[in-house]
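A protein chain is absent from this complex, but the other protein chains hold their places.
Right after this comes chain A.
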Amino acid sequence: MQSVKTVPTTPPRRLLAQLGIDGRLLFMVLAIAGIWIAFNLLTGGVFITSRNLWNLSVQTASVGVMVSGMVLVIVMRNIDLSIGSILGFTGMAMAVLNIRVFTQDTWWGALLTLALGLLLGLGIGMLQGTWVAVLGVPSFIVTLGGLLIFRGGAWLLTSGQTVAPLTETFQILGGGLNGSIGGPASWGVGALIAAAIMWTDLRNYQQRARRGLPNRTAILQFVFTGVTLALVLAFVLVMNSYPDPRSGLPRGMPVPVLIMLAVTAIMMWVVRATRFGRYVFAYGGNPEAARLAGINTTRLTILVFGIMGMLAALAGAIQTARLNAGTNSTGTLAELSVIAAAVIGGTSLAGGTGSIPGAFLGAILMASLINGMLLLDLPSAWQNVVQGLVLMLAVTLDGIFQRRRAK
């Protein structure tokens, strides 16, 4: 179409825009790289080892699964404070189902447990969403109520008793001893991801070129795809270089990490390519405009809270399986890590702005901080202090960023 040589803007931003890079994502990647290098130096080279990175990936899974749902919630100008409690309640419900109802260790028993748990989370989320959208009570209050109700509910399910152990099949979800897919399968998954990336990049590029829409230059696109593929390769290599202590064979990708990657990929697609995702952002940008455009905003809110609840239940399954026990305190304060990860990843509490990849990086960043502080043997009191400071810093930066944009 027309040439893009318009008014000159500030050089760095223009360069990033021309390269088709999101400046914020780049900043996040650099921040994570900085944190990793700093912790590696402080721990004398323990942080960047395949063993620690493998553990880090499992530790990211729970927050990583939930954060994409939180992005949608916050983009729609809402908040969900109840997810830690939903995680605990559904986790406990699944533990009870797994131990007292489906007592045989079968794959279908484990799957049915998971499915019922997810349905429970979906139902709870939709109920809260209905309360917000139909009755018009602020989500802060509804989900604060949910936080208390479902934490209490987790206690009431077993009168405070911890239930354990779970079936071996269900434990796979937690990424424990049997919870990884092994070396060859990891290569297979890596190859599938690589093929999918190459296919979509190539197809998008060709389609836009054929229709005369603005595009990156061919070389640049090549570099871009190359870097993405290199990251996939590095991920597979790291996962495969941590051996199982019993057999000495590579562990490969942990199941919870696979779940997190799948959830992130699906949610990215939902945001980018579906009407539902588009409407969530339209509502966040201008609720009145969304309503006048004929979008059913009530249904939209209920669905978004439903998805959030279901993802909390999925994280509940992962954590319960990893712990190999249902306890009434599982997931306490998880809502705060998830909100922090979403906000650090560029989700604005003012609504309308947010990205799934950014939030995913935010989850990695938070998990890296916690992991590094554990390695340094920092008392948990100090870990809380650091997490709190990082959250405040992120929101402050977001505020400055918003004001600069508004100018």
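By our rule, contacts are C-beta pairs under 8 Å (C-beta built on N, C-alpha and C of every residue); 3 or more make two chains touch, one makes a residue touch a chain; residues count from 1.
Assume contacts and distances are computed from a predicted model.
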Chain left out of the displayed complex - its UniProt protein name, from "Carbon-monoxide dehydrogenase small subunit", "ATP-binding cassette domain-containing protein", "SGNH/GDSL hydrolase family protein" or "Lactate utilization protein B": "ATP-binding cassette domain-containing protein"
Sole contact to the chain not displayed, among A:Ser85, A:Thr353, A:Ser368 or A:Gln387: A:Thr353
Selected residue (touches chain absent from view) among A:Arg211, A:Arg246 or A:Arg404: A:Arg211
Residue of A:Phe27, A:Trp155, A:Phe224 or A:Phe281 touching the missing chain in the full complex: A:Phe281
Candidates A:Val67, A:Val132, A:Ala290 or A:Ile339 - the one touching the absent chain: A:Ala290
Where the missing chain touches chain A, by residue: 1-2, 4, 6, 207-208, 211, 213-214, 269, 272-275, 278-279, 281-286, 288-295, 352-353, 405
